[in-house]
Every structure is written in structure tokens, then in C-alpha cells.
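Here the complex is missing a single protein chain, while all its other protein chains stay put.
Going in written order, the chains are labelled A and B, and every chain counts its residues from 1.
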Amino acid sequence: MGTLETMKDIFNNPNKIIEEWKKDGKKVVGHRCMYVPEEIIHAAGMLPYPTFGTPEPIKKADSYFQPCACEFVRNLFDLALDKKFGFLDSMVLCNTCDAVRHLYNMWDTYVDSVPCYMVNNPQKMYDESGFKFYRMELEKFKKLMEDLSGNKITDESLKKSIELYDETRRLLKELNDLRKRDIPAISGSEFLRTSMASMLMPKENANPLLRKLIDEVKNREIKNADGPRILLTGSIIDNPTLIELVEDMGGVVVVDDLCTSAKYFWYTTKPNNDPMDAIVRFNLERTLCACAHPSEDRYDYLQGLIREFNIDGIIYFNIKYCHPFVYESAIFRKKLEEEVPTLTLEVDHSLSGLGQLKTRVQAFIEML
Amino acid sequence: MATKVTAPGKKSLQTTLEIGKAIRAYYGGIKEAQKAGKPVIWSYGLVPREIFHAANAPVIYLEHLPLMIGAKQLSGHYIQIAEEEGFSRDVCAFHRCFLGCAVAKERDPYLEKFFAPPNLIIASNLPCMSESKSFLYAADHHDCPYYFLDAPINTWGKDIPEYAIEYFAGQLKGAIDSMEEHGFKVDMDKLKESINLTKKMMGLWNEIDNCRKTVPTPMSTVDGITAAYPLIQLPGTELGVTLFERLLEELKERVEKKQGVIEDEKLRLMWFGVPPFYNMGLFNYVEKYGAVVVKSMVEYIAGGAFDPSVMDPEKPLESLAYKALVDIVNPTYTNMVDFIVKAVEDFKIDGLIGVVKRSCGLLPGYMRLAKDAVYNGSGVPMTIFDLDGLDIREYDDVTSKANLDSFVESLLANKRRQ
Partner (left out) sequence: MLTAGIDAGSLSTKVVILNQDKIMAYEVLSTGIDIGAAAKRAMDNVLEKAGISLQDVESIGSTGVGKKKVPYKSVQGTEVVCDTKGALYFYPKSNGVIDIGGENCRAIKFDAEGNIVDFALNDKCASGTGIFLDAMAKALRVKPEEMGKLSLQSTEDIEVTSMCSVFAESEVVSMIHRKVPKNNILRGIHKSIASRVVGLANRILLEGNVVIIGGIAKNIGLVTTLNELMNSELIVPEKPEVVGALGAALLARERKE
């Protein structure tokens, strides 16, 4: 089996990772959103587990959230109510959007089996006083992780974890660079599966696999690479179906500015003797999510991607009721349009209504 | 169609009519001030306005303008304009409406009276983090300087840690610096003095609230929502204090005479969510059952549930930071839900009406939590249904009234059984 297949297999069966990890009695900490530093969880000897949703329709969660709450968050809560996250020893959320804040309140109130914690983070980047605030919050979080695991987190162990996670980011970026070519070495949907599998796996396992994969595909050329080159951005997309839809319509997805892809690995930590400070700055010296300020930062970053990846068209996939990306796409739209055609699509996280979506994507790609 | 079924609310107090006039006078004066060369600020409703008063700066709050034109049923038109600019129906109708007003090529004469373009925008993620970027669009459009004031979410309840106060006070200092950079002079002595005035005003508000706990209630939410306006616009001003003094006097008189809003008060209700600003008469609708909506959650936004004694004029920024961070809409379970549970008990509420404005990222998330906490705590039921308080295009009179009828009748039926 090729490594691409291995990655797909891991993506399809993340439970195996958990079983393997838990065999020795080690703990798993679920988290959502980028301001929860995985390195701190890892340095305490636990597995940080990024929680993703499923395309299943929402059942019980609708009795708790109103239907106007972000569908991804409702989906996560549905899974939690259904005890699908029962393997977690704790859940950690952060301060990214109102929907995630509500998820914290709901989880804390209605899900007894898995305790939930919230890391408070500033939403304003590049602000020294914000660094100080976040540092205080992270110190509390670090203590919590020490208590949960029973392991002390030292500067040395934290530095090692940072190094390990940075290596994963570097490798994913190296793999992603193979999509810059005129004929990419790996398709958009293949890449998303790989990147999500790498996020789920212990990085000790992910890194050798990624190295092997880069070696295997570096001379590869995907089929159907004649179409327009597409940059995907928007809310969290945790299922390759939408990317496959673009690919089926003839688009060549060459880079995805998503939580499940580029946002995860685009930057690495700057060298710093104080590992906690390194983490603070890693998260607050850039605007990666539409929820954070200033926005100009994200605009510059998107522009960079347009040039680096030779983009012909941008597609915003905004999950219904994802307020941060609705604002961002409306604010950026005119400016982006001056560079490349931009299509904003409202999508259901449960992937219903794909027929209509298909028609719009098709029209967009034909136009390009 | 909807315009025919809506009605303005029937107010019953003299002072709230005066407050209504004060609102229009304030906004009417902004345009004049700008003409006379004064720069104008645009801001969101929970940015501590004491810093603006300390600079004598005229301010337009994003939440206010839509309310004023919403009451005249003009909001739909401007919401439409924002939607044409790419802001989908998923995001807040208030923000869409304001953006529509901000970028409209032509404005209604009524709106024109209150509208003045910004010289500085001070945005914040308090109370609505999801909507915190809407002003960016307006800043771009008017080519105007922009400061973002970051408020950490309150995960601590009433015990806000030092480092969080320090962070937010620093943000306030940043806002002041930005004001000074753009032609405003912030008088720090005046700011300290304003803390005293705020303390006084908040104290009066708490006394007003105590009067309203009386059975029969001397003041319903129809007056209450207008009466809460000074909480947003006038903390730190003499006018705010005077208005509340007068209101308190009027209420005390009524309490003494045992004069209620309605004659035979059978049911006391509380409203949770955005009120129907284009149809405030809906509050009066339930009066035919002998029911009165005593209180509405929005009257507590901007410090309405706040103990002012902790404010210290010698530490103005820290005091304002504390007041802002413990606000009920800076979301944490303890702030919002525990507060509602207590209010239901204090005001002797029989039923809670929760309305979901689908474009709101903040309040709908509390509905279930409040409902369960209130029911488990005191057995008081809560009904929840869809109602967009600003966007009249979404209003469905038949369904809204069917929900109110069903709820009030079931409360009465339950009462009869006991």
C-alpha cells in the first residue's frame, strides 16, 4: 500500500489511533481551534486530538442550540451528546467565535462524561499587552494539563514538543509546495486527507510517514490538471467532499487556506529560549483566522498565496451561520475581485444541497 | 403586509417620554456638532462611553441608529442595501442595517437628521464578537481611522482576575490615545468625575429596578426599554442622573398608590432576546389576558445588572474595565444564566418568553441554558420562538401571536389547576 493510501486509511479510521494510544493508559485531550497549543498537551505526555465533525445530519443538538448556530459547532455538540467523544479525558476550547463560546457553555452544562475547559485568548494580534494576558492564561492551562496527566512540563520537554510539531508543519508545507508546480504532484482532496490524518496522528508517527510520502510523490503528476487553479478558503472544511466537487467540475485545487490545511502548517515557531513565550508569539504574531484582528494581515497572506500558487480563482466556502467568514468574504470581496475572480458559497456542513452548489461551481470554473 | 399589523408600544410613564425626547435630541445634535467642526465617533454599544463624554465627543452607536429607524419601520430598506453589498442574512440585522445606512447613496429624511459620517471608528468584540468586523467595512467606505478594542471573554464570573482588568484597561488607554491622535482631547479629570456620576446613575437604576419588583408592577418593559437608553448613552453624565432621579420619583409615587401598568395583574412575564422594535405593541398584546411583560433582558445590557460600589474614581480605566467585563452579554454562563434565574425570582415572574433572532450569534445560544436553569430552579416555564426584532421583513404576526396566546393560555390553565 502506498503512503497516500495509508494516510487515507488513517483519515477514515481515526479510532485506531486512539486505541493504539490508549493501550498504555495514556490520556487524550480533545481540542478545537488554533489558540489551544497542542505542544503543551503533548509535553504533558498526552495526545492532543483535534475534534472534527461528521457529515451526518444533526439530531439532538438542535434541542440545545438554536438552528441559527454554526452547523459545525452544532455537529460537534451532537457527537458529544451522543458520547462519540467518550474517549476524551478532557476537552479544551478557545476564544475564537461566539459559536465556540456557546459550545463551551453547552458542553460544560450538558456533557458530564468529558470535562470542558476554555483557554482565553486575545482576538487582537501583535499587541504586547495581549501577549501578557495570553501568557497568564497559558500558564493556567499548562498547570491544568500537568494535573490531568500527572506529568510535569519542563522547558526542555516543551521545547522538544515544539520542535516535533514544527517538523510536522515543515513537512506538510514541503508536501504542499509540490502543488505549486504547473502539474501538481498531489490533488486537493488527497492533500486534505493527508493533512487531516497528520493532524490526528501522534506526530512521532506522522513525521516519518510524511517524509516517505514526499519521497513517493515528488515525481508524480496528477491527472486532469488542465483546469483553472483554485485557492480554497473559508470556514472549517473537515470533509474532502467539497474539494472533490470542485475537482470533478474541472477545477485544480492547489492550495487551501483552511483550519484543516494551510492554517495548520503555514508558519513554524520562531526560535526562543522561553518556550511559553515562543508559543504565545507563534499564535499572536499573525492573523490566521477570520475571527482575529487585524484583518489586513489575512488579506496580505491571501494575496501571497495567489501569487505563489499562480491562482486563477478563489472560492470561499462559508459554513452557514459562520459569522467571521461571512464578514471577511464580504469585506475582502471587492479587493480580491480586482486580483482574481472570487466566488462566495454558503455551504451546509452536513453537505446537503450539493446539487445547487455544483451548478454554481461549474459556472464559476467555466467562466475561468 | 406586516406594516398593518404592527403597532407602537403604549408607554405609561411621563419620564420615559422625556427620555425618548432626550434620545432624539442627542442624535439630532450630532449633525450640528459636526457642522460646527467637531469630529464624530462611531462605536458599538458596550464600549465604555465615559471616555467619549470625557472628550465631549459626539458618538453614534451602531445599535442605536437601527433602533431609531426600526421604530419608524425604515430598517428593511437599509438592511437590503447591506445584503446587496454581500452581507448575508446570517449576520446580525443591526449590523446589516447600520452598514446599509453607512453606505447608502441616498438616505431617508428621518435618518438624515441623525446621520453623520465618522471621523474615527472605535470597534470592539464586546458584546458581539462575531460581528466585530462590520465596522471595518464602514471604515473602508468612509476612509476613516479605526481602532479595535479587544475585550477578553469573561470566563470568571464576578471575580475578574487582575491581568484581565489590566489588559482591558490597556485597551481603553489605546482607544484614548487613538482619540487624541485624531483631534479629540480627553480630559482625565472629567473622566474621574464621570465615574462618580456613573456610580450614582447605576445606583438609581438598581432602585428603579426594586420598584419594578412590586406587585402590581408600576412599569412594564415598554417603558423599560426606552428607560434603559441612558445606560448605553449617558453613563458619566449629569443628564443621565437627572433622568433616572425623575423616573425613580414617578415610580415611587405609583408604588405608593399601588398603581400598576394594567388593572388586574394576573401574570408577570419576562422577555429574553431582542424586542420587536418595529412592533412594540406586541408587549401590550398580552394585556388582554391580564399579563404584563415586567422586564426585558436587554434592559440589563450595558451595566444594568451591575453593583456600582466597586467603581473607584481614582482608577477610572480599571473601573470601566470591570464594569464592561462583567456585563451580562460578555458571555459566560454565570453572568447571563445565573442572572436570569435570579431576575425571574426577584421579579416574581410566571413565564419567560425567549425570542430567537436568527441573525444573532450571541443570544440564541443562551436560550436553552436559560430555559433549563430557570425551570429547574423555580419551575417557571420558558417558551422559545423565532422573532427578528429589527428586520420587519422576517416578521410573522400570526405565528408570533399564536405563540404568545398558547404560552399565556397554558400558564393560565396551569394556574387554574393549582
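The rule is short, and it goes like this: a residue touches a chain if its C-beta (ideal position, glycine included) is under 8 Å from a C-beta of that chain, and two chains touch if they have at least 3 such contacts.
All values derive from a computational prediction rather than experimental measurement.
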item: Chain not shown, touching residues in subunit A; value: 59-60, 62-63, 352-353, 355
item: Residues belonging to subunit B that touch the chain removed from view; value: 375, 381, 383-386, 396, 398-399, 402-403, 405-407, 409-410, 413-414, 416-417
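In this text, only the chains that are shown with their structure count from here on.
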item: Residues of subunit A that touch subunit B when the two form their complex; value: 63-69, 95, 97-99, 101-102, 105-106, 108-109, 118, 120, 122-124, 127, 129-130, 132-133, 136, 290-291, 293-295, 318, 320-324, 326-331, 333, 344, 346
item: In the complex, subunit B residues that touch subunit A; value: 85-88, 90-92, 125, 128-134, 136-137, 140, 148, 150, 152-153, 155, 161, 163-164, 166-167, 170-171, 331-333, 337, 356, 358-362, 364-369, 372, 384
